[in-house]
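Remarks on the structure that follows.
The other protein chains are all here in position, but one chain of the complex has been omitted.
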Amino acid sequence: MRKILYLGPLILFVIIAIYFAAPILDGKDPRILPSAMIEKPIPNLDLPPLVRTKPGIDNQSLTGNVRLVNFFSSWCGPCRTEHEFLMKIKETKLVPIYGINYKDKKNAAQQWLSDLGDPYEKIGRDIDGRTAIDWGVYGVPETYIIDRNGFIQYRHVGPLSQRVFDDKLAPVLTALRKQEND
Amino acid sequence: MIKRNLLLILFLAIVNLPSSSFAVEPTEILQNPQLEARARVLSKNIRCLVCQNQSIDDSNASLAKDLRKVVREQLVNGASDEEIFDFLIERYGDFVLLKPPVKPSTYMLWYGPITLFLIGLLMSVLFLTRRRKLAPEEPLTQKELDQLSKLITNRAED
Partner (left out) sequence: MIAELGHYALVLALLVALVQTTVPLFGAAKNDFALMGVAQPAATAQFLSILFAFAALTYSYVTSDFSVINVAENSHSLKPLLYKISGVWGNHEGSMILWVLILALFGFAVARFGVHLPPTLKARVLSVQGSIGVAFLGFILLTSNPFLRLDPAPIDGRDLNPLLQDPGLAFHPPMLYLGYVGFSMAFSFAVAALIEGKVDPAWARWVRPWTLAAWTALTAGITLGSWWAYYELGWGGWWYWDPVENASFMPWLSGTALLHSAVVVEKRDALKSWTILLAILTFALSLMGTFLVRSGVLTSVHAFAVDPERGLYILAILVVFIGGALTIFALRAPTMKLGGLFQPISREGGLVMNNLLLSVATATVFIGTLYPLFLDATTDQKVSVGPPFFNATFVPVMIPLVLLMAIGPMLAWKRGDLPAAMSRLWFAVLVSLGLGVFIFWVNADEPFTPVIGFALAGWLAAGTLKEFGDRVGLFREKLSQSLARARRLPRSTYGMTLAHLGLAIFICGAVADSAWRTEVVINAKESDKASIAGFDALLEKVERQQGPNYQLERATIVIKKDGEYITTIFPERRFYPVQQMPTTEAAIHTTFLADIYVSLGEGGKNQGWTLRLWYNPLIPWIWAGCLIMVFGGLISLSDRRLRVGAPFKKIEPKKSKHSGLENA
């Protein structure tokens, strides 16, 4: 009996070691926070437009079919990185993208879009960042998948790329579209 | 007074400063000291999500400042502490609280230490009392007493 007691520390240690190994072997990035808004309806929003030619964004504009909502800013480096891919999405008409300009100066954002191109169907300005807080955004860029009923179904933190899209977003989009057609 | 504050807010909004060092700014402080005190306490319990390991009260990150404003706004509107926490949890999940909620997934966290203490206490008490039973003390015989005194005097000479 005593001998088994002496094994206790070793057993406990092995269990703990497995828990240490798991996240490393998993390769999960510990910095990413899962969204608390999944499967919840989009929060109420009514954002003013950024460019004259496109309307702002409100709840109505975000329902109808599956779409992406992309939070971006002109002062954000990774946003610049993903912008080329966003343009590609627009050109190949993969899925409509709606942009929310986060805590940005109007001129700077307009300049940014005219320099790099405008991949968005509509753009709203979140001037004070409150809308972002309502969505649970904690940094830019972040991209959300909204289903046709206006429910948040997925969030990606960080810049989009072809690889990220293929691995993470495409499956969700396919599943949602299938639902639509059913 | 208000105008000066507005100007300051405007200025701060325009100047896009990199994060430097401090937290609550003079312009954020509420007029009502009780509410302000509550705001500070609440803020100390809310995590700054873009920082290494700080509360929104300690951090000067832009998101921290926004969240501080949200907290104060809600306090002014009469929200209770619980309502404010719920508001944030709904959007950011349990992670946003620095004091983890007590729910089944955190029972081991909250009750772990006391459980360990009780188990350890049990083990210690068993350990201590068992030892007492192991060898009843018999008085030394005369011979043993003689040898004992001899050993003591020997050692004293070392």
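A and B label the chains in the order they appear, each numbered from 1.
In this text, contacts are C-beta pairs under 8 Å (C-beta built on N, C-alpha and C of every residue); 3 or more make two chains touch, one makes a residue touch a chain.
Given the structure is predicted, the values throughout are model-derived calculations rather than measurements.
Trainee: Could I get the residues of chain B that touch the absent chain, sorted low to high?
Mentor: The missing chain touches chain B at positions 7-8, 11, 17-18, 20-27, 29, 44-45, 47, 49-55, 58, 93-100, 105-106, 108-110, 112-113, 116-117, 120-121, 124-125, 127-129, 131-132, 134-135, 138, 143-144, 147, 151, 155, 158.
Trainee: Even though one chain is hidden, which residues of chain A still touch it in the full complex?
Mentor: 2-3, 6-7, 9-10, 13-14, 16-17, 19-27, 29-34, 138-139
Rule of thumb we're sticking to: only the chains that are shown with their structure count from here on.
Trainee: Can you compute the centre-to-centre distance for chain A and chain B, using the mean CA position of each chain? Integer Å is fine.
Mentor: Each chain's C-alpha centroid was found; their separation is 32 Å.
Trainee: What does chain A use to touch chain B in their complex?
Mentor: Residues in contact with chain B: 33-37, 75, 103, 128-130, 133-136, 138-139.
Trainee: Which stretch or stretches of chain B touch chain A in the complex?
Mentor: For this pair, the touching residues of chain B are 16, 49-50, 62-63, 66-67, 70, 89-93, 95.
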